[in-house]
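Only a single protein chain was left out; the remaining protein chains are all shown in position.
Think of it as A and B in the order they're written, each chain with its own count starting at 1.
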Amino acid sequence: MPTTPTAAPAGGMLEEAWALDESVALRPEPFGALAYHFGTRKLSFLKTPELVDVVRLLATSTSVEHALRDAGVPESHWPAYVGALRGLATGGMIRPRGQRGQA
Amino acid sequence: MTILEERTAPPPSPGKLVDQFEKGLDAPICLTWELTYACNLACVHCLSSSGRRDPRELSTDECKALIDEFERMQIFYVNIGGGEPTVRPDFWELLDYAVDHHVGVKFSTNGFRITPERAEKLAATDYVDVQISLDGATADVNDHVRGAGTYDAAMRAMANLQAAGMKDFKMSVVCTRHNIGQLDEFKAIADRYGAQLRLTRLRPSGRGADVWEELHPLPEQQRELYDWLIANGDQVLTGDSFFHLSAYGEALPGLNLCGAGRVVCLVDPVGDVYACPFAIHDQFLAGNVRSVGGFDTVWKTSDLFLELRSPQTGGACTKCSAYDSCRGGCMAAKFFTGMPLDGPDPECVKGNAGAPGEVRPTASQNHSHTGTVRNAPVPLTLTRRPPDKACDENPLAGLTAGTGG
Partner (left out) sequence: MTDPIQPETDAPEQEAELAESALVEEVSIDGMCGVY
């Protein structure tokens, strides 16, 4: 039985460290990527290549903000991207690596 | 980026997912793999006209090579069917091979071979799901379509799976004229065994073409089904097979999209690749996995699939207010009733379907049994109706106005 996914925190995700869950397979597509969680059988579509880059960079980035910068996401888009990451977190596709700093 | 560029960068707008899918994907999201045309049964509506094994079936090694290819292509999930996949002696070996190679499996079975021992092993295996076929909530309705003893076999299989601790396996029902009145009972049976109910659409495919006139739901039954799905659909799977009913109003959950050749396809027992398991016909044959380049090349480069992925003419349907969610309905249903592919679905709920064509294509393959079958379909006697409960003093108990006798 898959464990309950961690609920996304109310704020401050930009400063947190996250990573793709090990049970998730990420498959690139022309429009972005498919992400499939073998345990929960959830299938998610990442609809821009930038979001795929952000998700891939999470594991080696000290924070979400660093991943967004490295992926070249303009700051004005960050709310949309953080919203997307929150959705992935709720579904258990990404997991926190450990809290760093405060909101 | 300059500050000015950042401030004025337009918001990301990837658009609707459905539009992305229509262009196709580098690999199917999931696919159906019919492992064998052999089957112990002779269901009257079999979409693959199964019964007798085809001597050209893929060997065990060829099946493993195909699984390797699925793994390379990152196909997360395959639906294994047939025929009856468990009659292949190497079925259980192939199942283990698939899950060991990062390919999740759901297999569809009539349940005859889901013994308590098999159920235990399945319950202990990750990334395997089981789907038991059942087409009647009572034995008379079910066995009419699937054969004598098949209802009991399905119940036994589900009891074995439940006892083994298997949760949320699937109980899959093909909706017909005779069972649409039993939807609540189907739900109750699924709940009883801890299974998830799945309702799917009958298509005039395979032997389904022969019984289409007798079995396909009447218009008022389509409405009944739609209303029931709207009321109960969050607990019920449909394999997206009722998107033509979305034309009644609220779209049903799902992609509401024909996935043939775009997000799904069929690999048949001899390695032929078709756009869809309901479209086993030369017109929808994309290639064969035994040819150079294997399945990957067929998926990416076959003329048929490239054609299906190019913008489709919705024809007359594009003017309909329901087109966005219905999209002209099911390609296979139109094809096998001899209707134009750019016209309405034969069961168009707006009543726009013309008469079925006089010339109807027949399936390119017929592996049906020719001799007698032990569990042959049982004629439905409409004059007798079994009692709802074992002891019912009131002879009218359970009868409501308008139900069949």
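By our rule, a contact is a pair of C-beta atoms (placed from the backbone, for glycine too) under 8 Å apart; a residue touches a chain by one contact, two chains touch by 3 or more.
It should be emphasised that the depicted structure is a prediction, and the values quoted were computed from it without experimental measurement.
Across B:Tyr77, B:Phe112 or B:Tyr248, the single residue that touches the chain missing here is B:Tyr77.
If you put the hidden chain back, the residue from B:Asp26, B:Asp140, B:Asp240 or B:Asp296 that touches it is B:Asp240. By the touch criterion stated above, the residues of chain B touching the omitted chain are 11-17, 29-32, 76-77, 79-81, 106, 108, 131, 170, 172, 198, 237-241, 243, 253-255, 257-260, 263-266, 275-278, 330. Touching residues on chain A toward the chain that is not drawn are 11-12, 14-15, 36, 41-48, 51, 65, 75, 78-84, 87-88, 91, 103.
Definition applied: only the chains that are shown with their structure count from here on.
Annotation: 33 Å between the Cα-based centres of chain A and chain B. The residues of chain A lying in touch with chain B in their complex are 25, 27-32, 34, 36, 38, 41, 43, 45, 47-48, 50, 74-77, 80.
Contact residues of chain B toward chain A in the complex are 1, 5-7, 9, 11-12, 14-15, 17, 20, 23, 25-27, 29, 74, 76-77, 102, 104, 126-127.
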